[in-house]
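Once you've had a glance at the structure underneath, I'll fire off some questions.
Removed from the display is one protein chain of the complex; every other protein chain stays in position.
Chain IDs A and B follow the sequence of writing; residue 1 opens each chain.
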């Protein structure tokens, strides 16, 4: 039945089929992702509200479930204002440059064994490369707005993102060292065996335990990299209004918003894949599958929101100090420790 | 025409356009942005040649790190490009003649040999061999010496950058009680004799 259907569709599109098939796959990833972004905002408001002993959005639709749609519609209908003196082209391109990397990185993320848009060997490198481009949207927005608040925000963000990329990169390098691969699928597969996995306790064989310092470094750097609280001095509404987005309105603003949340989900997915065993089930007797990945991502996302509700904002020099003087030395040391560990007879990753 | 060829010409056209705009754009930030675009397109061309590691590294290193810092600097500079360009038209004839001469000379020397270069074959990678893995193996075995040398050069650059920009970490102002005690009135106050001014 499925084969016949596939043959029929292939017949319809002819030689253009691979292109169409890839486009379909992209839509299949991006559409749920954008939906996820929308409901992440809802989730965020609810979670933080309950942590503040409030109720949160509950007016639009049952339990306020239509709220994100209403917000989206409102932004869609608003006018995009270009400030006078702004560099119009760059100003309008910047939101696109912010969202594009956030979506493009998903091309190599596997959702279950063999399920993903593309499965390339250098997928980890690809993610690092694409993620490093996210900063363009922000600094260009800041520069093109012709406003000092926006420019200050852009400066802060560029410095912060470049700094935390280094420790994140080191965390990734240790992961790829122990997995002996740059391929995300292989990295997850490398986590399903080990001493504890043999006893049925797979979750103790995941990378988070032997690489615990790197796991923490990666998670915290991930928060800083997405400019989320407590590292959100980039927006710092009490000091520089809203940083790089201060002049944006309507859909252009919505794109920055989307990019931030898409990046959060991406970091959550990567954390789950690299350190929490991806789609692997935590115990031996349950089957593996996508729902495990979804559960782990939700957990990491919940951590993001929890941080926001709990910690006061860092001062900028404290952020820099944490990045350069704590995380980079810690990751360098652990990097060496893992290297020596792998060469010693106690190597557990053979 | 194969799909790959179409992609190649598409990327190359963007690359050439972006490279041209780098030197013709009047706004330095636009020039830098076009440089980013040209790096990106070059990465795309390399990816077509199955050099995915090279392609990703140019994006990671140049687009992701170098150009961000570069853009940073360019944004803070207040360059009046028109004033820099003032001499341009004066020097253009001479520059054009020299450039043209060099092109003609190169053409005369190389002549036909290079026209055959288009037929050169790109070696096909065997299936099951990972480009990145092989590169890594070579870098850390056969090419370990130049690899380490390159890292020492980076160390030199690091030291040089710090020594040329770092102006000492001391920023806090503090009082030194011992010095305060030793101060005499004569160190702080100078009494001047001035002739009385006439009032009119």
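The working rule: a residue touches a chain if its C-beta (ideal position, glycine included) is under 8 Å from a C-beta of that chain, and two chains touch if they have at least 3 such contacts.
Note that contacts and distances are computed from a predicted model.
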item	value
Omitted chain (choose from "3-isopropylmalate dehydratase small subunit", "NADH-quinone oxidoreductase subunit N", "Carbohydrate ABC transporter permease" or "Lipid II flippase FtsW") - UniProt protein name	"NADH-quinone oxidoreductase subunit N"
Omitted chain's touching partners, listed by label	B
Residue in contact with the excluded chain [from B:164, B:178 or B:192]	B:164
Which of B:23, B:94, B:152 or B:185 contacts the chain that the document leaves out	B:152
Chain not shown, touching residues in subunit B	106, 109-111, 113, 137, 141-146, 149-150, 152-153, 155-157, 159-160, 162-164
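Throughout what follows, only the chains that are shown with their structure count from here on.
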item	value
Between subunit A and subunit B, centroid-to-centroid distance (C-alpha), Å	29
For the subunit A and subunit B complex, residues of the former touching the latter	87, 90, 120-122, 125-126, 128-130, 132-133, 135-136, 139-140, 143, 151, 155, 158, 162, 165, 182
Residues of subunit B that touch subunit A when the two form their complex	27, 29-30, 33, 36, 52-53, 56-57, 59-60, 63-65, 68-69, 71-72, 75, 130-133
